[in-house]
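Removed: one protein chain of the complex. Kept in place: all other protein chains.
Labels A and B are assigned to the chains in the order they are written; within every chain, residues are numbered from 1.
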Amino acid sequence: MRLLAAFHAAANPNAIPAPHIEYRAILPMLIVFGVACVGVLVEAFVPRVHRAVTQTVLALAGLVAALVAVVANTGLPRRLVVQSAVAADGPTLFIQGTILALSIGALLLIADRSIGADSDFVAQAADLPGTEQERASVRAGLRQTEVFPLAMFAVAGMMLFPAANDLVLAFVALEVLSLPLYLLAGMARRRRLLSQEAAVKYFLLGAFSSAFFVYGLALVYGYAKSVEYGDIATSLTSSDRGDSLVIVGLALIGISLLFKLSGVPFHWWTPDVYQGAPTPITAFMAAGTKVAAFGALLRVFFVAFGGLAWDWRPVVWGVAIATMVVGAILGVTQTDVKRLLAYSSIAHAGFILTAFAATTRASESSVLFYLVAYGFMNIGAFAIVMLVRDADGEANHLSRWVGLGRRSPLMAGIFALFLLAMAGLPPTSGLWAKVAVFQAAYQGGAGPLVIVGVLASAVTAYYYLRIIVLMFSQEPAVEGPTVVMPGALSAAAIALGVAVTIVLGVVPQTVLDLADKAVPFLR
Amino acid sequence: MFSYVPIFALFLLAGGFAVFSIIAGSLTGPKRYNRAKYDAYECGIEPTPQPVGGGRFPVKYYLTAMLFIVFDIEIIFLYPWAVAYADMGVFGLVEMVLFIVTVFIAYVYVWRRGGLEWD
Partner (left out) sequence: MSPTILAAMHTSGTEAALFWIFGPIAVLAALGVVFARNTVHAALMLGGVMLILALFYAAQDAPFLAFVQVIVYTGAVMMLFLFVLMLVGVDTKERLVETLRGQRLATVVAGLGFLLLLIAGIGNAAIRTSEGLANANYPTNAAGQIQSGGNIYQVAKLIFTRYVFAFEVTSALLITAALGAMVLAHRQRVMPRRTQYELMRERFVRGAHPTPLPGPGVYARHNAVDTPALLPDGSFSELSVPTRIRELSAEQGRRPVPSSLGSAAGSDRSSAEGDER
């Protein structure tokens, strides 16, 4: 009888009021979550032969639908939704749109590389490497199509992480985005032990960083009596309490966020994980995770802890300088192209951190622009890395890349374009990205950071140009690797990367204005 | 605090019973030492040989443990929901059904892929 009485809420004086949920504002994330769940059902019910194609179509359709939903949401008013847990403001839409576009590119790579016989993904991850069972699975043509729903969950987490307006939801989103990536990093088909080692390293260090986040969350809650960013900011303005609790909490949360975006000294996982993971997943991680992590970093530090800017700015200076220096200098000695790109992504994280050190509106918009440019050039670069193959898979050692320009001028030329973009040379998007970021840093009073940034750019340019020279100036070895022609999906992803890099290099103003209109973050 | 006294009493009772049983057994039982009695005994048959480096268990035990944890977390969420259910009305039911359906999707996947088969 009490159950029936519950449905007549009006008669109940203790009735808990229903929460108000603005479905339209969170529709993009709901679409991606829904696609991921349907993907799991596809895994359960669709027969094996049709699974890969069904998953690809479903995932692509879902991402495109979510992107349309994001664009349709631009007309909505800027406000906090879902019980103030999600901030539906300009930067959220911009970052979610960027992540979706990047994920479409990454998904094209994943799909291309898992449908063909020459897949980059393991036949069955539960097989021990080097056993007869593994050979039997490969002969039987098994395919680990769980990659698709896992990637979709990661995308959903990436979309939620920068949009979260309270620390609890940010933590859950961090886990949703990280767990599938830990799994996906271990699923490479060749050099499986290296891949599993990368997955274990990523998992252990990522689990520790999540623990730091929760610890910081607890301490901040103890200080501010709330986990919402707005409430934390308000509590910082009242100075009747000692700061030590919130500063320790902020430091712990900062450690976790810096881990996710490969800031020194929490960058140690990046080269090993980027090298060991299957290359489509490396492209996905390099692009998507960084964008999501930077979005969350900006929101947490600017909105929640803006009042402590005097305390955290010197630390960000140090971290930015160290990150740029490590990324630049350690990249010079690398001989594996994926590790080199990993160190270059560390350097790029450092460049973005220089703008982050200046807490102005221009710094927010320049960071958003840089993330767009950086994401697409990385997806394109890793897509080309996937094409350089020899008899036993990808040829990642730089010594095997000698003379590839003679073998396949088109692909080598496109790779050179991406390397020039990473170096920040015209007429690519990288130039305008660096200009925007350094300008914002300089105007925000972080002049020395700009100087270090320019020097680090010069060092990174050295090793990018060294690769270009390597590819074009010498004769290729006779039994060297070939550059495989990309399938239709990979070609689409590469074309997307090239288009964005060149278009943003020639006419950056549209996206710069878009980024400028998107900020500031909702306080 | 005082509402937990029955739990304490039960703990003391259980612990006391265990300690008493062991002490009483060692005091009142016969003491006939025979070294062979301390060897591994498996009903007279060959004890399962442990390979060098310790026996490795099949990984399907681990899979069962992992699945248990996933559904244990679901139970944890069901517990406060059940306490507050009377005051929550339809929306509480809808929210929890949505949660259960989502975890049920995971269950369906495990079931169809043969994760619930022991062999």
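Heads up, the rule we're going with is that a residue touches a chain if its C-beta (ideal position, glycine included) is under 8 Å from a C-beta of that chain, and two chains touch if they have at least 3 such contacts.
Quick caveat: nothing in here was measured; it's all calculated off a predicted structure.
The chain not shown here is touched by just one of A:222, A:265, A:314 or A:426, and that residue is A:222.
Contact residues of chain B toward the unshown chain are 1-2, 4, 32-37, 39-42, 44-47, 49, 53-57, 59-63, 65-70, 72-77, 79-81, 83-84, 88, 91-92, 95-96, 98-99, 102-103, 105-107, 109-110, 113-115, 119.
Contacts to the hidden chain, counted on chain A, fall at residues 14, 16-19, 21, 26, 33, 36-37, 40, 82-83, 85-86, 124-127, 133, 136-137, 139-140, 142, 144, 146, 149-150, 153, 156-157, 160, 168-169, 172-173, 175-176, 179-180, 182-183, 186-187, 219, 222-223, 225, 241-242, 244-245, 247-248.
Following the convention adopted for this analysis, only the chains that are shown with their structure count from here on.
For the pair chain A and chain B, the distance between mean C-alpha positions equals 39 Å.
Remark: chain B residues 59, 84-92, 102, 105-106, 108-109, 111-113 touch chain A in the complex.
Across the interface of their complex, chain B is touched by residues 2-3, 5-7, 9, 12, 14-16, 18-19, 37, 40-41, 43-45, 126 of chain A.
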